[in-house]
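Apart from one protein chain that is not included, each protein chain of the complex appears where it belongs.
And then subunit A:
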Amino acid sequence: MCGIISVVDRAGNRMDGSKIKKALSLMDERGSGEGAGYAAYGVYPEFADCYALHVFFDNIVETKSFVDDLLKIWGTIEHDEEIPTFEGPNLKKVHTPWRYFFRPDASLMSGTPSPEEDIVTYLVMKVNTSIPGALVYSSGKNIGVFKAAGWPEDVADFYRIQDYEGYIWLAHNRYPTNTKGWWGGAHPFNLLDWSVIHNGEITSYGTNRRYIESFGYRCTMFTDTEVVAYLVDLLARKHGLDEEMAVRALAPPFWDDIDAMPRKEKEMNLAIRLAYGSAMMNGPFAIVVANSEGICGFSDRIKLRPLIAAEKGDRLYISSEEAAIRCMEPELDRVWMPRAGEPVIGRVR
């Protein structure tokens, strides 16, 4: 179950959230009303240089000061505010979503190649593992994740998704099967620039989690998708693999195919499986990963979950259902079904 839809405007033009709300709601029967969410890139142009930290607070009074203090140790809070929400009959506020626009002090973490990002990653893990009642669920620059436990249209109305504008949108409708439906468990999952939506169950979760945790990441959201966000951060940001190589690592070709490749390619694929075997994801899944430069969708190695791609002009769509894409753009230039494990990549120019 679960429904995913994403769109990138390769020219970088921004789109408001009204269409994606409609598209996601079209896939209501893929969800259970226990989680839906949206992520948009380019939503905070006025604070484009700051990390936008979205935090769920169980209790503003007692918990928020701990987060404030922690952030102040590591940098400057340029601005913070409660994320505007609008309660409806179907969606009551369980947590208070808050956003900080935060500027880390790079000098506090010298000696790493990307100190700002390492500080933010550290803060996300720190808050999520040590401050009960606070959960950072979005931490990139000029990116916002908006999610809650509810139906797609209710979550969209709760945040007034139509009022935000982004050049990349991801949206997800959840049918939780392994873990409870709760706000933190809704998709998209985000860390820094990376956001992930996912339809499926990752049977290799135990392996992936223990692998990623050995690099210092801490999984706190009790769901397999979180681990995907961290894996992508590790492979793409820390190890510097490009999208294609990262997807190769997460959903590699079968040995039979590797054996049949020309020597150089064979060696490369062998190396990827040896080095990143524990990052390989198993089980049925269709995933879209985004960063500020574009989106990348791929499915599991035997395509046990649906994934469809389409193009219209500068826009590339990836979704669980063609109908959802057509709901956003009835006239498409091209619609295709990517093969198992084959990435569909849309880069912003």
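Criterion: a residue touches a chain if its C-beta (ideal position, glycine included) is under 8 Å from a C-beta of that chain, and two chains touch if they have at least 3 such contacts; residues count from 1.
By definition in this document, contacts and distances are computed from a predicted model.
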Chain not present in the shown complex, as UniProt names it (candidates "ferredoxin:thioredoxin reductase", "Aminotransferase", "Archaeal glutamate synthase [NADPH]" or "Sirohydrochlorin cobaltochelatase"): "Archaeal glutamate synthase [NADPH]"
Touching residue (missing chain; options A:Ala186, A:Met280, A:Ile295 or A:Cys327): A:Met280
Touching the absent chain when the full complex is considered, from A:Ala48, A:Ile73, A:Met268 or A:Met337: A:Met268
Candidates A:Ser18, A:Gln162, A:Thr207 or A:Thr220 - the one touching the absent chain: A:Thr207
Subunit A residues touching the omitted chain (full complex): 1, 177-178, 200-201, 203-207, 209-211, 213-215, 238-242, 245, 254-256, 267-268, 270-278, 280-284, 301-302, 304
